[in-house]
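Down below is the structure, laid out as structure tokens.
The complex is shown incomplete by one protein chain, all other protein chains being positioned as in the whole.
Then we have chain A:
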């Protein structure tokens, strides 16, 4: 079966202050349909860069990126990125409702568009703020607007860059569960960047750790925890704790020693 989205021998070089910098080298990743894959890594390891390449927003310097078997040039249809920098991704001159409609307003009629927008806003719990401007919302709410905007397009592949990084623990947990639910209903393929180990283990079918400079995939770990997962009971399972332990180790933490930065 062809993977939904994949890269082979991916290499990315970006211009730096003192010449070109090799950010990613020899990255191989292949994500199957309806799979949930998390990308973990320390800050600056190249997670955003990898996601931008997968989303067709940044051309690869070397190697190949494919979506449904065809090499990509630019963002493929149905592959939508949710950006880390939500504040700059929302249009301040549009209300929440019109922001969410941005991706669908050109191809859908008014009735269907409104229906989809309402549906997406309900999913992220922001329907009652639909007529507000995004800059009047909290950071977490703005990120939810961005997620709603992606969901409204009914994407086949959702590329999410630390989408819950700005949220409090309660909202985060509830959105994690909503995301799982959406995924099981729609069979969306999700590539999820995070630096939160618990979140990655809890949500993923598989997780990969980016490390080194230039970065490549240091650890690939299958997460065979049963679904649906539950915030309390899943996180109490012995196998969950064991997986979590291994990821922390891969990221360079040792038991009994305080974390370094």
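Convention: contacts are C-beta pairs under 8 Å (C-beta built on N, C-alpha and C of every residue); 3 or more make two chains touch, one makes a residue touch a chain; residues count from 1.
Note that in this section contacts and distances are computed from a predicted model.
Q: Could you tell me which of "ABC transmembrane type-1 domain-containing protein", "Sterol desaturase family protein", "Pimeloyl-CoA dehydrogenase large subunit" or "Peptide/nickel transport system ATP-binding protein" is the UniProt name of the chain missing from the displayed complex?
A: Of the names offered in "ABC transmembrane type-1 domain-containing protein", "Sterol desaturase family protein", "Pimeloyl-CoA dehydrogenase large subunit" or "Peptide/nickel transport system ATP-binding protein", the absent chain's UniProt record gives "ABC transmembrane type-1 domain-containing protein".
Q: Give the residue, chosen from A:4, A:45, A:153 or A:194, that touches the chain omitted from the document.
A: From the options A:4, A:45, A:153 or A:194, the contact with the absent chain belongs to A:153.
Q: Among A:9, A:64 or A:77, exactly one should touch the missing chain; which is it?
A: Here the residue in touch with the unshown chain is A:77.
Q: Mind listing the chain A residues that contact the chain we can't see here?
A: Residues of chain A in contact with the hidden chain: 52, 55-57, 74-75, 77, 79-81, 83, 85, 88-89, 91-93, 102-103, 106, 133-135, 149, 153.
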